[in-house]
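Below are the structure tokens for one structure; questions will follow.
A single protein chain has been omitted from the complex, and every remaining protein chain is retained in its original position.
Up next, chain A:
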Amino acid sequence: MKHDIPAAQSETIHEGGQHPISLYLKVWGYLFVLSAMSYMVDYMQVQGIIRWTLIILFMLLKAGLILSIFMHLAWERLSLIYAILVPPLLLLVLVRIMTIEADYAWWTRAIFMGGGG
């Protein structure tokens, strides 16, 4: 089946210099700073809830920058964006199920195996 990619349109997006190189250098810089900051979280021995919050925050910001700018997701059609970003949300269900399971396994080990294992 033939694909309707309007030649003129796809060329203006990519060839008209709509994304100057400076955009990529800027994102590169942001990613460097964010990585350095998440490394500092460990280096400065930040502990507790602030540590988890900062790690998750920097991780999501980095992932968002890579996905939207480097992988050009920000300029794709919405149908493709949703097809890619919605299914992984199911993983939250898996994570929830596995936390319950892990909790159960931990208590089983603590009670019946004297904390070993």
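Convention: contacts are C-beta pairs under 8 Å (C-beta built on N, C-alpha and C of every residue); 3 or more make two chains touch, one makes a residue touch a chain; residues count from 1.
We adopt the following convention: contacts and distances are computed from a predicted model.
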{"item": "Among \"Membrane protein YphA, DoxX/SURF4 family\", \"Glycerol-3-phosphate ABC transporter permease\", \"RNA polymerase sigma factor\" or \"Cytochrome bo(3) ubiquinol oxidase subunit 3\", UniProt-listed name of the chain not shown", "value": "\"Cytochrome bo(3) ubiquinol oxidase subunit 3\""}
{"item": "Residues of chain A in contact with the chain not shown", "value": "1, 3-5, 14-15, 17, 19, 21, 24-25, 27-28, 31-32, 35, 38-39, 41-43, 52, 55-56, 58-59, 62-63, 66-67, 69-72, 76-80, 82-84, 87-88, 91, 94-95, 98-99, 101-103, 105-106, 109-110, 113, 115-117"}
